[in-house]
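Working notes, structure below.
The complex appears here minus one protein chain, its other protein chains still in place.
Order of writing sets the chain letters: A, B and C. Residues in each chain are counted from 1.
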């Protein structure tokens, strides 16, 4: 049936490639846009890390000045979190989630494009601060009143940070709304919540976390903005303001944020380990429930970043307890992953390598997290390199490794090609060694009393030796990432011949060609269990495999067709129509932020508000246009 | 999952008016509570909160149709409220029960 | 000890080939190396593993027992299990077998929920006890020394309200005598951290935090700012000078009086004139070691650090050794020595703009004067 339809020509939009990318509302393309943008940012922000590492390689270096160092450090942290880890996750939401739930697209394709463009423009706005010689320099959590007073942070640096983050926040909230609705409303028939792949579960939980965590950041950023622009007193102690309020607002957002970053990679691990062990995820309901528990608890632990602020012993003790509780569900995940591998038939393809390493590094980073949660220890560790070691283990070790596992795993669904295994193996080992060489010695310098965010240190501190090792490790780590690029270039030169199901996969994305056609599923599948595809292939004791059950038979291992994006549409399928409006609205929004930044400068001040107004105008008419445009191809231009 | 339209009387203008009347009464009582603040003493705050909660629930349940609508929506909104309220209760404790006094500028 | 344990575990496993075996020994050997403290950490001026005060000692003890050893247990469990998985269940070439499809095991789930819970409880209980011990009510230590610690961009001010003395850079304490520090800031947030003596406490403008500890050794201890506070955050050190009671009393006695004026006609006397007059130092610096002890902690005394008995100080500008050459450099070249510092921004640069930088002789005179402050 699909065969016949394929030969038809898709009517309508044949635009130039550029226009196609600018107006695309296809989740797969948006996913690819997200992916490459954040990979470029990973290299840039990693490059900043290398600059820091050169400066710190030995005592009393004069490579970066104090101010430049702070700018580099702040931009490294901010961009890694908001422009690398968040959007790289979003990339895989886009690439994998609709395919895994058997949907043809997300619930709001244009909103999806809007999320991407706002992310791109917002992050470009922030990067552009380097061009103006004033990058933000108050650390990624921009503690008030250093950040909120022009007395202590003159110049537009912190304005770039504040308003750039507002735009990125809007992008994240829009994306989270979209994926929440998509997952709740658009699952294939038969896919009850408990049959949903664990990755999709983690994305759902992440969306909820984003929705409940970001508003607090938004409010805090507004307060900093008001303090900076209109001399309000939110964080000004001279009028009774309390800078600690900002810390609460930030960490009420910031702590859930780290789980926003880590839960989806944990989901990837939960897909990769079973696939390459040929076993279902051990205790899947427990893994899912652990995710829910982590998410819930994560709202009640924020003050563990503030143990030294002077909240008093009672709050410290309570927050320590709630923080430690998170170790339990995380442990449940770790042990279930280990039990998944146990007794399996483990195939150490590159995704599996990264995923297993991530399990180990989660343990490594997690136990130091528990040490931080032990308040008295944190009195010594807080703001030292011990913390830097902790979070790079979880961030690089789990998040980046998890996302790299995802890259190798889903690359066929992005490009119809399999990345090279040999290069992948090199990439893995160099990354693994580099990660540990870089971040393990940070524990030592941390315990030896080296505070973070120091642009230099003297020889008498004795921190020099390990810092040199760290720097060497960082360069190995950086080099390793170049291998990924080489691998991609090499792979992309080969023909796109990846089969639909290269890994003997378990979930729905492997039932359709690599890369999938624009409409994803010619026929929306019916789901009979969590490992929907595996059950169809091999049965699971309750169900008969589709191969013998003719009622359930579907075209699997279907050969790829050339140019599937332009194939004919199966009957009854409507594709969302490309649209300029998301791009226009994001541009308007970013213009508003840029205008606000200008308003804070001396030279461009008078231009500020007119540009804000112009941006608002563009946003308003953009939204009108968005509203009037038919959302679906071929749809009558009916208006609502 | 799909909830069938329930046997509830289809709400219409009559319901809306009734709710409006209740809302008005609650508002009047609220303002009266404020007026008699000194007599009510420590009771003022809880009484005010109860009236506000009643108004809140009336609008959400009737005007926003939650009472007649899919339960999932109630769940979503209730969780949002619950997290918000508990975080801010914790904040209130940090600031007003365990908090050290701030310095007077 | 840990090393032996590790080696045994490795023996239990089924080695596949030489290099793989080696790979699996590596992390455990590293762990043993670390836990034996083979010079990886410790012994340096800022090390938390070399405590010289009761707070730092309690914290390090808690770190070693139980936290460290429980961590090692978790490490061995997870690493061991992972390695067993990797070596035992690796797919052989050509193996197309589908392993038994095990979906879960509720009793195991309960076990690995409970075991971490127990481990965490073992950590949480002593931890909570120590929290309350470290935050003990300062009022109880009647014999305690009381000092106000005030953070500034980028130097530390110390006020002794009981004696009416103010100083900067060096904190003088008495060995074995508890001290109650009242900590705040007059600009942005800083964090007061003498790693060998105690943990850190933030200096938050508008808030007053306390820190209680007892130094247990005499000597000079290193301290630093631990909260990002602007460009020169890395150069905001201090020293804690722990003395015997007699030494401390003598120090207090001395500091109740300003240093005697330099003899007229000496270079130092010229320096004093410059300092108080044309060089414009006295606008920001006082050389009087006393102050009105009723001044609230959040009221500024002077923009710059108090320079009374400056020659006694361990450090200069909160990071340099206090030598004549450094002092000369500082006054002549503030902008190069510590860019962005208030003195560079508000004094040196302005003078440079107006072409009114001090001549070498003038600088020498001022240096001489400050060196006479002892």
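Here is the rule we go by: contacts are C-beta pairs under 8 Å (C-beta built on N, C-alpha and C of every residue); 3 or more make two chains touch, one makes a residue touch a chain.
Operating definition for what follows: contacts and distances are computed from a predicted model.
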item: Per UniProt record, name of the chain withheld from view ["2-oxoisovalerate dehydrogenase subunit beta", "Cytochrome bo(3) ubiquinol oxidase subunit 3", "Molybdopterin synthase catalytic subunit" or "Segregation and condensation protein B"]; value: "Cytochrome bo(3) ubiquinol oxidase subunit 3"
item: Chains in view that touch the one left out, judged over the entire complex; value: A, B
item: Selected residue (touches chain absent from view) among A:187, A:305, A:413 or A:577; value: A:187
item: Residue of A:175, A:197 or A:241 in touch with the missing chain, whole complex considered; value: A:241
item: Touching the absent chain when the full complex is considered, from A:220, A:416 or A:529; value: A:220
item: On chain B, residues whose C-beta touches the chain left out of the figure; value: 1-3, 5, 10-13, 16-17, 19-20, 23-24, 27, 30-31, 33-34, 37, 44-45, 48-49, 51-52, 55-56, 59-60, 62-65, 68-70, 72-73, 76-77, 79-81, 83-85, 87-88, 91-92, 95, 102, 104-105
item: Where the missing chain touches chain A, by residue; value: 107-108, 173, 177-178, 180-181, 184-187, 211-216, 218-220, 222-223, 226, 230-234, 239-242, 245, 249, 252, 574, 620, 624, 627, 632, 639-640
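Note that only the chains that are shown with their structure count from here on.
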item: Comparison of B-C and A-B (more C-beta pairs in contact); value: A-B
item: Geometric centre distance via CA averages, chain B-chain A, whole Å; value: 36
item: Residues of chain B engaged with two or more neighbouring chains; value: 100, 102-103, 105
item: Contacts with 2+ other chains: residues of chain A; value: 237, 240, 242, 310, 312
item: Chain B-touching residues of chain A, taken from the complex the two chains share; value: 184, 208, 211-212, 237-240, 242, 248, 252, 299-300, 303, 310-312, 314-315
item: Chain A residues within the chain C interface of the complex; value: 65-67, 70, 137-139, 143, 145-146, 149, 152-153, 237, 240-244, 277-280, 282-286, 308-310, 312-313, 316-317, 320-321, 324-325, 327-328, 331-332, 334-336, 338-339, 341-348, 356, 359-360, 363-364, 367, 370-371, 374-380, 382-384, 444, 447-451, 453-458, 460-463, 538, 540-541
item: Touch list for chain C against partner chain A, complex; value: 40-49, 55-56, 58-59, 62-63, 67, 71, 74-75, 78-79, 81-82, 85-86, 89-91, 95, 97-105, 108-109, 112-113, 115-117, 120, 123-124, 127-128, 130-132, 134-135, 153, 187-189, 191, 193, 195-196, 198-202, 204-207, 209-210, 222, 224-235, 298, 319, 339-340
